[in-house]
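This report refers to the structure that appears directly beneath it.
Complex shown without one protein chain; remaining protein chains in place.
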Amino acid sequence: MLASIIAAGLASGAIYALVGVTYNTMFSTSRVMSFTAGQLAMLGGVFGSMFTLKLGMPVVAGFLLTLVCCAIIGIITEFIAVRPVLKSLDQHLYVLSTLAVALMIQQVAAIKWGTEPQPFPRLIGLGSGIWDEKFWLPVVACALTILGLEYLYRRTLVGRAFLAIAEDNFAARALGLPERNLRIASYALAGIIGGIAGFSGGELLLAFFANGALLNFYGFVPVALGGLGNNRGAIVGGLALGLFQQAANFLVGGIFSSVAVFTLFIVVLLAAPQGLFGGASARRV
Amino acid sequence: MVISRRGVLFGSAGALGAASFSFPAPAIAGSEPIRIGCLAAITGPASAPTQGFNRGVNFAVDAINGAGGVKGRKIELVMRDTQGDPSKAVNATQELISQQKVHAIWGPLNSGEALATTPIMARAKIPNIHPCVVETLIDTSKFPNAFRMAPSNSQWDDAVRNYCLNILKVRKLAVIGDTTGYGVTAVGASVAAFKKDGAEVVYQANIDATQPDMTPDMLRMKNAGTEAIVVWTVSTGMEALMFNVRAAMNWDVPFVGHPSLSSGEIAGLVEKPENWKKVYAIGYKSCSYDGSGKLPPRSEELVARLTKGNIALNDTLLWWVAGGIDVIELFAKAIEVSGSTDAQGIIAHLNTLNKYPGYFGDYTFTPAQHNGYPTDEVVMSEASTAKNGTFALAPGYS
Partner (left out) sequence: MAMATASSDQHRAAASETGRIEAHGWRVALVHAAPFLGMLVLALLLPLVGNDYWALIGTRMAIYWVLVSGLNLVVGFAGHLAIGYVALLTLGAYTTSVLVAGNVMPPVPVFAALPIAAVVGAIFGVIVGLPALRLRTFYFAMSTLGFATIVTQIALAWQSVTGGGVGIAGPEFPAPFNTAWGFYFLCVGIAAFTTWLSANVARSRFGRALIAVRDAEVAAEATGISKPKMLIAIFLLAGACAAVAGGLFASLQTYITPDAFTFDLSVLFFIAILIGGRGSIMGPMLGTIILTILPEIAAPLAAWSTFLYAVLLLLIVLVMPGGIAALLDFRSRRPLASNRAIVPRPAALAGIVRRSRGDKALALRGIALSFGNVKAIDGLDLDVAPGQIHGLIGPNGSGKTTTLNVISGYYAAKGGTMTLRADALPPGMPALRARHGIARTFQTPRVVGEATVLQNVMIGGTVEGRASFVEALLALPRNARDERMLAAKARALLGVVGLEGLADVRADRLQHSELRFIEIARALMLDPDFLLLDEPAAGLSGDEIDRLAELIKAVSARGTGILLVEHHADLIFDICHQITVLNLGRILAAGTPGEIRVHKEVVSAYLGG
C-alpha cells in the first residue's frame, strides 16, 4: 500500500515537476509566466495518442513528432501571446494573452479530440505492479530532462546564453546576445519539456483535454514552492507535491485532497512568497 | 400516418378525439406545425447520450412527418445545445417557452440542468418528458407537468442491489463513485439502500477521477473483504484503471454499477480485453440479447427499421435511440388523442397511460405517479459485450 502510494506520488510528482520546469523555461528568457505550460503537457498526451494509436506510427516516430508539434505550439505562443506584450511587462498583460491562448488550445482539443479521456499506448511494456512503466517512465523522463538541461546550461554556448539572459536581460542584450532568437528557442524548449511531461505521463493521465487546466495548477504549485525560475526547487517541489497529494488522497479521500493541496499552496505562498528555495526578484525603484 | 403497429391501435381513438374536441378550432391551427423543444448537451462533456437520443428523436419525427404528420400537422424540432451548463439550460428553456412558443419539451438529461429547468417548465405548465435520474424531479404536486420516461436513480439502485444481493448473492460490498455531484450523491444513496437491506458496506469512497493510480483504494477494498464493487461514476478513465488494477492484483471481484461501465471507450483503455470481463453494467431488458443473440421481438423490429433507415447503432446505445423515438411518439400520440397542442390536454393524456408499449419499455403514468419506467425492465448486462448498442444479459437472469 505504502509502496503504491509512493510510486504513484513520485510518478505524478515527476509530471508536475516537469510542468514546473516548463513554466521556468519560459520565464527565464521572457519574465513571463504562461498559462500554456499545463496545456503543453496535455498536448503531449493527446498528440502522443493521436500519432501512435490513431495514426499507428512507431513509438519513437510518434514521440519525436509529438515533441516537434509541442515545440511549434510553444513558438506560436511566443509569437502571438508573449512578444506583443513584452514591452509593457509591468502591466501584466501576459497573464491575459497566455490565458487566452491556453483557453483556445483547451477548447480546440475538447472539440477536435473529444471530451472523454482516450487511451495512451503502452510504450515499452516493461514492469508491472508498482514497477509498472507508467510509474517509472515519468520519473526517468524527469531525471533525463534535468540532466539534459544541466548539460545544456553548463556545457553549451547556447545554454550559457540562456543563463545570461535569465540573469540579466539588459546586460545580455548589451553584450550582443541574440535575445529574441534565444527567447524563441526557449519557448520551443519549453514546448519540448511540456511534451515530454505529457508523453511520459500519458499512460498515467491518459490523453484527456482537461489535463491541461489540471496540470496548469498542479504544475504551478512546485514553481511557487520552489521559487520562480528555480528548476531544482521545482523538481523538489513537484515530487513533494505528488507524494503529498497521493497521501492526502489516501488519508482524507478524493474531495478533500484538492482542498489540502490548495491550502498548502496558499499557506506556503503567504509564508514564503519567494518560495522555499528562493527565486528571482526585481528592483522596484 | 401509421408509423408502427401501435399507431394503428390508437389511430381510431385519435380520430374520435379530434372529432369531439378540435372541431371548433380555427382552420389555421390545423396546419400549424407542432413544435417540440429539445434541451440537451449536444456538445461538451457528457454529450454522448444526446447524440444517441437525437438519432431516435429525428428518426421518429421524420417517420411521422413522412406519413403526413399528426392529424396533418408536421412536427418541428427546436434543438438547444445546453453544453451541460445549468445557466445555459435555464436560458434555453425560457427561450423555448416564451420565444419559440414550443408545445412540449424533451429533456434535459444532465441532473444539474434538469434540477434548474424543471421549476421553470412547471411555472409555464409546459408538458415535459425527461430521462434524468434524479429522484426529486418527479413530484406531481410541484411539477405536475414533468414525466420521466427512464429509470430513476433508485430504480437503477434497486436493479444493482437486486443483482448483487439476490443473483450474485454477495453480502460484503464496496461502493465507490467519483468526486462529481452525481458521484457523491449516488454513492450516498446506494450505501444507505444497501444498509437498509441488511448488506454490509465494507468500503465507501469518492475518488478523484483524475487519480492516476487506483491501487491503494483497490487494496483497501480487498483487505476489507469486498465481494462485489459497486461503481457510480461516468468517468470511463477511472473505470478502466480499476479494471486494470483488478487484473494486476489477480482478484476476481465483480464490478456492478453505472451504465458507463459498458461504454465503448473502455475497450481502448483496458490493457487486455479480459480485464473488462466480470463487469456488469446497468442495462435494459428491451436492449439486451439472450444466449442465442436475440433481442426481444419488439426490439428486433426496431433494429430492423433503424437498419433500413440507415441509423447507425454501433457507436451508440440502442436504449438512447429507442428512448428518443418513444418520447416523440408519446408526445405525438398525446396531441393526437387530446386533439390539440393544448398543454393540459397533453398532460391529461399522458396521465392515462397504462403499460403503453414503447420500444424502450412499457410506460405507465397516473396523475399521482410520473415515474413511468417499470423497474423490472432494468437489468444488468455484461459490460464488454456491446453489439449494435445492445448487450448480453448478465448471467443469472432467467
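Should a chain be cited, it is by its letter among A and B, assigned in written order, with residues numbered from 1 in that chain.
By definition in this document, a residue touches a chain if its C-beta (ideal position, glycine included) is under 8 Å from a C-beta of that chain, and two chains touch if they have at least 3 such contacts.
Just so it is clear, the structure is predicted and the values come from calculations on it, not from any experiment.
J.: Can you pull out the displayed chains that the omitted chain is in contact with?
T.: If we consider the entire complex, the absent chain touches A, B.
J.: For the chain not shown, which residue from A:1, A:61, A:251 or A:266 touches it across the whole complex?
T.: Of these options, the touching residue for the absent chain is A:266.
J.: For the chain left off this view, which of A:6, A:53, A:80 or A:276 is in contact with it?
T.: A:80
J.: In the whole complex, not just what's shown, which of B:31, B:98, B:307 or B:352 touches the removed chain?
T.: Of the candidates B:31, B:98, B:307 or B:352, B:98 is in touch with the missing chain.
J.: Tell me where the left-out chain touches subunit A, residue by residue.
T.: Residues of subunit A in touch with the missing chain: 33, 80-81, 84-85, 91-93, 95-97, 99-101, 103-104, 106-108, 111, 213, 217, 220, 224, 255-256, 258-259, 262, 265-266, 269-270, 273, 284-285.
J.: Which subunit B residues touch the hidden chain?
T.: Its contact residues with the unshown chain are 42-44, 80-81, 83-88, 90-91, 94-95, 97-99, 110-112, 115-116, 118-120, 124, 134, 136, 179-186, 188.
Just so it is clear, only the chains that are shown with their structure count from here on.
J.: In angstrom, rounded to a whole number, how far apart do the mean CA points of subunit A and subunit B lie?
T.: Spacing between the chain centres: roughly 41 Å.
J.: In the complex formed with subunit A, which residues of subunit B make contact?
T.: 43-48, 178-179, 184, 205-208, 210-213, 215-216, 219-220, 235-237, 240, 248, 265, 268-269, 271
J.: For subunit A, which residues are in contact with subunit B within the complex?
T.: Within the complex, subunit A touches subunit B at residues 1, 4-5, 7-8, 11-12, 53, 110-111, 115-119, 122, 128-130, 132, 134-135, 204-206, 208, 210-211, 214, 246, 249-250, 253-255, 257-258.
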